[in-house]
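Have a look at the structure that comes next, please.
Omission of a single protein chain aside, the complex is shown with its protein chains in their original locations.
Right, chain A next:
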Amino acid sequence: MTRHDRGRAAARNDPELDPDREHGDGGAPAVLLHGVGKTYGGGRAGVRALRDVDLEVRRGEFVVLLGPSGSGKTTLLNLIGGIEPATSGTVVAGGRDLSGLDEDARTAYRRDTVGFVFQFFNLVPSLTALENVRLVAELTGRGDRERAAAALESVGLAGRGGHFPAQLSGGEQQRVAIARAIAKDPELLLCDEPTGALDLETGRGVLRVLQDLNRRGRTVMVVTHNAAIAAIAHRVVRMRDGRVAEVTTTAAPAAAGEVAW
């Protein structure tokens, strides 16, 4: 078995081919990608962001997608999150094949299945922390006031709900973004560089929240170029040039507080 084959086998979470498998509930996979490719633009100017990617993520897994800029990790996250469609291959998530969905159906998928956390938080500055959380819950019809408050409490910001984003630190803003993502109780939490704009201590706080959410059964996928974060994942998918280069499994993921960069 070549290194690449081993990566593909591990990425598919094939028990026959991946002897390191230890985490996940063993049921239907949360995410299953097969032969996925993504090309931006067309003709000679087209950019192939992803090539023939296979990946399986089990329910309850904490997966870190690691790689340098331009390796395709964010594109992969966007395909899994239904933000954009794949050019080739199949993406199955939340029990749905995303390949043939139109924009409305992808919106419904995102509403029902996915929670997003972004590097720059993307909070609405004119709404308080609690209102930011409530907003998405209200507009997607998948949450109520109590759940929004609970989500905020679960990220340790119960006392900061009335503050506007400008009155919160970066870490607090990111935790509000996480609360916003989980208030609608998504199966899958997708985080794109969630600590990218934060200092070490604040970043650890955010990772602690993500790890805690994962321990409570949520599937979490984190895109980062920060190799140190890989330590808290069950599995680490390393990407290079639009391909899955390597998948490694961590027998005993580190606690978020132990991570340093």
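The rule is simple: a residue touches a chain if its C-beta (ideal position, glycine included) is under 8 Å from a C-beta of that chain, and two chains touch if they have at least 3 such contacts; residues count from 1.
Following the convention adopted for this analysis, contacts and distances are computed from a predicted model.
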item: Protein name, per the UniProt record, of whichever chain is missing from view ("Tryptophan 7-halogenase", "NADH-quinone oxidoreductase subunit J", "Cytochrome c oxidase subunit 1" or "FtsX-like permease family protein"); value: "FtsX-like permease family protein"
item: Absent-chain contact - pick from A:R111, A:R147, A:H225 or A:R240; value: A:R111
item: Selected from A:S71, A:Q119 or A:S154 as touching the chain missing from the view; value: A:Q119
item: Absent chain, residues of chain A that touch it; value: 74-75, 78, 81, 83-84, 103-104, 107-112, 114-116, 118-120, 122-128, 131-132, 134-136, 138-140, 142, 164-167, 180-181, 184, 192
